[in-house]
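Complex shown without one protein chain; remaining protein chains in place.
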Amino acid sequence: MTEASTHHIRFTLNGSEVSADVKANDTLLNVLREQLGYTGTKRGCETGECGACTVLVDGKAVNACLILAPKVDGRAIQTIEGLAKGAELHPLQKAFIEEGALQCGFCGPGMLMSAKALLDEIPNPTEDQVRRGISGNICRCTGYAKIVKAIMKASRQMARVGGEGA
Amino acid sequence: MSPVIGQRLPRHDAVLQVTGRSLYGEDIKMPGMLYCKVRRAGIPHARLIEVDTSAAEAIPGVMGVVTAKDVPFNAFGFTHLDQPVMAQDKIRYEGDAIAGVAATSLEVADQAAKAIKIKYEELPAVFDPLEAMKPDAPKVHKDNIPTHFTVVHGDIEKGFAEADKIIEERYTTQFVEHVHIEPHAQLAYYDPTGRLTVWTTVQRPFLVASDLGKVLKMPLSKIRVLTPCIGGGFGGKNEMTTEAIVALLSMKTGRPVKLVFTREEEFTATTVRHPYVMFYKTGVKMDGTITAREVKIISDAGAYVSWGESTLTKALVHAAGPYRIPNVRIEAYLVYTNNNIGGAMRGFGVPQAGYAYECHTDSVARAIGMDPMEFRMKNCVVSGDTLPTGQTLQNATLDEILKKLSSMSGWKVAGGDGR
Partner (left out) sequence: MRPFVYLSPSSLDECLKVLGELKDKAKIIAGGTDLVVNMRAETVNPEYVVDIERLRELRFIRIDDGNLRIGAATKIAQIEGSELVRQKAFALYQAASQVGAVQTRNLGTIAGNLASAVPSADMAPPLIAMDAELVVMSSGGQRSLKVEDLFAGPKATVLKPDEVITEVVIPGTSLNDRTWFLKLGRRKALTLAIVNVAVRLRMAEAVVREARVALGAVAPVPMRSRSAEEWLVGRPANAENFRIAAEKAAADSKPITDFRAGAEYRRKMVKVLTKRALSACVGEGEMA
């Protein structure tokens, strides 16, 4: 059997420079969870179907389970661990708590990262755009209605804060 | 005003959830931890002749392999001790565990599990519970009907004799997999003092502890089962699965051992909602009075009983529906097949029966030209009524619910067409 090639990769993780030695057949999900200890990103299906492992690569929401680890060399990666600024929760996180947009919470990290990517691109989305934005994330406790409500609420709050600042 | 009831309160662990700090099954780690893979049967029905683990054990990085031979008492189950920790002399469904491997990496464990050689003689399999009930059907266990219930209330023959019309129907429901987004994950550590700690994604830690005690022949005082945050269960994490395999591997290697199911294993080697076949026969008078109902339920248990008996009893109690019926006979059979094991799932047997009796109620109403809502209102149980099981109801509110539903939905009862 072929030996996997190994690669020394460097990337930014939630704004900090990190490096890792990875094997060709490692996925970004494994590197985050197993090597770097970032277990906030969840493993659900490993086939890009559930969205639990959603992270942002260069600002775009992607499935970490589908990305070969060597591919992220030089990229900027954001995970759920980087969403809050220290103790200050992101408006999305606050809205998820206030609206009860979580039950078992397992889809939460992926859902929040998809929502972040959406609001970064479309600050004032319609409900339909929100539903499209999270269409790659499955919730089985079926809190979709509350999740959509929470994202809409966060977008309104962010617009208000942004407006005040402007 | 109550400080709790009717208030919107944030979840206790909400901040941990939104920051990714909640620890779920797979997030638990220990130093020196080994990775486990379970070798599954991959065939539905066979006589197991030999399990050869030598090739797997020879792979560098493999620290331990266990098979049925290593299990002190190889049977467990909530009501029936019919399920082995690992298959002993028979394979009864594709998801049957054959062996467990612990290795220094998941990759090696996976390679080793595949290297295990299974020698077996394939047997004809049965996947249809109605077929499995026939005397000449392949035998999954000694007897394909592990349990059978009958409920008799009143005089069914007399009831049908009084009916103007008799409506007979057959309803079936399908397998449903829970698909909790979090797969099963287990970490076992048998420490040097002889105590076993198991972290596992179950909804019933104490049942798992007691089952572990039985199969490992260990006192419960030495067993600690801990549940991390659970990423969805819906009944799919209601019983022991492979905790004993992981525990045995920890005992054998002296190291913590961790197992995480793949999504494929979630579909092939965990419980599903039982498919039911339900025969309904109802006698009714033209004025809408129900005179008799006969129900026969066949539940596909799959390879082992697990929660099959418990869910079937619940279905049995509900099978006649919330309607006043003086003469009832319900028969319920649990039947082994070579399918996935049926287990608990939201509603616990009732959704299958509810689907059947409510559809059937519509059919009966239509057969006598009565509005289905009016028919329900006429027949629904009220406080003081006695159910076929003998329970006398107190505080029954179905009539109020039906009235409210009618007005909320704009259902015109008088002269309505039923749709």
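Going in written order, the chains are labelled A and B, and every chain counts its residues from 1.
Quick note on the criterion: a residue touches a chain if its C-beta (ideal position, glycine included) is under 8 Å from a C-beta of that chain, and two chains touch if they have at least 3 such contacts.
As the structure is a prediction and not an experimental result, all values here were calculated from the model.
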{"item": "Visible chains that the absent chain touches, using the contact criterion stated earlier", "value": "A"}
{"item": "Candidates A:39, A:54, A:93 or A:155 - the one touching the absent chain", "value": "A:54"}
{"item": "Contact partner of the left-out chain, one of A:44, A:82, A:109 or A:133", "value": "A:133"}
{"item": "Touch list for subunit A against the chain that is not drawn", "value": "1-5, 7, 23-25, 27, 46-49, 51, 54, 57, 60-63, 65-68, 70-71, 114, 117-118, 132-138"}
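Definition applied: only the chains that are shown with their structure count from here on.
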{"item": "Averaged-CA centre spacing for the pair subunit B and subunit A, given as whole angstrom", "value": "33"}
{"item": "Residues of subunit B that touch subunit A when the two form their complex", "value": "8, 10-11, 13-15, 17-24, 26-27, 178-183, 229-234, 260, 262-263"}
{"item": "Subunit A to subunit B touching residues, read off their complex", "value": "33, 38-47, 50, 52, 79-81, 83-84, 89, 92-93, 96-98, 100, 102-109, 112, 138-141"}
